[in-house]
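Structure provided below as structure tokens; questions to follow.
Removed: one protein chain of the complex. Kept in place: all other protein chains.
Right after this comes subunit A.
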């Protein structure tokens, strides 16, 4: 390297500071995310500085407060018209503030509030050594079954780090459906994935199963991230940009200027198609679509049940939001290419989830396969490629989140000496012993099955009619067949609960605190309200159904 070259490097670095243009950040429009991130950091500080005894209450309070404040911010933005008339692309093109963003952020925040209620439940297990215990490991770092673990239990340790972790995850989830360029998308994905991997490993009981689930989730998640990242690289090569709007322009041919550096690659359709497929795959992994679903049953089963509920609801909402934005904003010009593929994925997802669920014997695995089947139903709405498709998916996601968290919350209540009694045989006759709990669970199951007067019916009707109007009649037929198959195993659980003799050594139903009661109660109320009078919420989803570009 010559001296002049070195000199030029020096002088370049020493250019006056005013040559760097400070980015414009619309802090108010990013407030929902910023509040959550700020609270998460404060939570970490609380962990560091508060005495152990005080942490639980402080963390729960802080978390709920942050979620509430963030939700208020979302409502404020919606009231100010950011969902409809004043849509905007904020943070130098990184974040889209529009109807779907606000609707999904609101849904994620509400689901998170309900999930945090179940996180904070400390009444289900009897007190150990005078300390109340929750669903999470006493000390995550201790080896399962070791002396160190026993000491931690004796000392009454609890893993209150879960609350900051949840907040970080929520921050990522909030950004994910709002991301307006591929890098933001990827970073949001990692921001919510990493805390989730950790949360999955934190079960107090069956810790080995929990840790196994976390490692599998991490490995496969990393695997899919690699695909996603590769896809991003290919798309950049194709369009010369990671911005959604820019890529879309190149796809539909309205931008023809070629970056000289990328002269060999720009406009190469193979890059576009392969890159698009890889990014799709990364998102389909997160929503749990077949054949990228295989982590779902293992992780749902191994993770602490409150975390399962949180993942099944909030992650799915965010991932579908990102998928919608990708397909409707970046790749609409390509819909003739991706629609057949998405059709196929939707069909195998609906059928696969429903069929494999039939032979499940563990309630959490059953719900996992059920969530796969539901991912298929939602995909049917996604491929409609109409405004109605978007709004029906938004509605379905909102309805589904509450049913899911409620159902998993009920699962936490049915316990025997080994913790939650998740084997289906133990649920026999539950309706005789605890009619209320069984009835509530039956409501959730009927909603999953899509029986009228529950939110499941309204949602399914919305996505199927959108799919039919979008020309996907065959998909609707498969969807209805899958629903029929799925109804079998939902109803089977109801039959098991109400029409079988209770077992002598069957599980007991723990009496929860107000937290879980609130989570389940909200689930039931939302399920019934959205089932009986869905119109207001359908209208809301309709208003929020337009993406900014």
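To be clear about the criterion, contacts are C-beta pairs under 8 Å (C-beta built on N, C-alpha and C of every residue); 3 or more make two chains touch, one makes a residue touch a chain; residues count from 1.
FYI, contacts and distances are computed from a predicted model.
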Listed names "NADH-quinone oxidoreductase subunit L", "Cytochrome b", "Spermidine/putrescine transport system permease protein PotC" or "Amino acid ABC transporter membrane protein 2, PAAT family", matching UniProt entry of the absent chain: "NADH-quinone oxidoreductase subunit L"
Answer key for A:344, A:480 or A:495 versus the chain not shown reads A:344
Among A:128, A:155, A:208 or A:270, exactly one should touch the missing chain; which is it? A:270
Based on the whole complex, identify which of A:56, A:227, A:461 or A:498 touches the chain you can't see. A:227
Of A:258, A:294, A:468 or A:491, the residue touching the omitted chain is A:294
For the chain left out of this view, which of A:215, A:491 or A:518 touches it? A:215
Across the whole complex, list the residues on subunit A that are touched by the chain not included here. 215-216, 219-220, 223-224, 227, 269-270, 273-274, 276-278, 280-281, 285, 290-292, 294-295, 297-298, 336-338, 340-341, 344-345, 352, 355-360, 485, 488
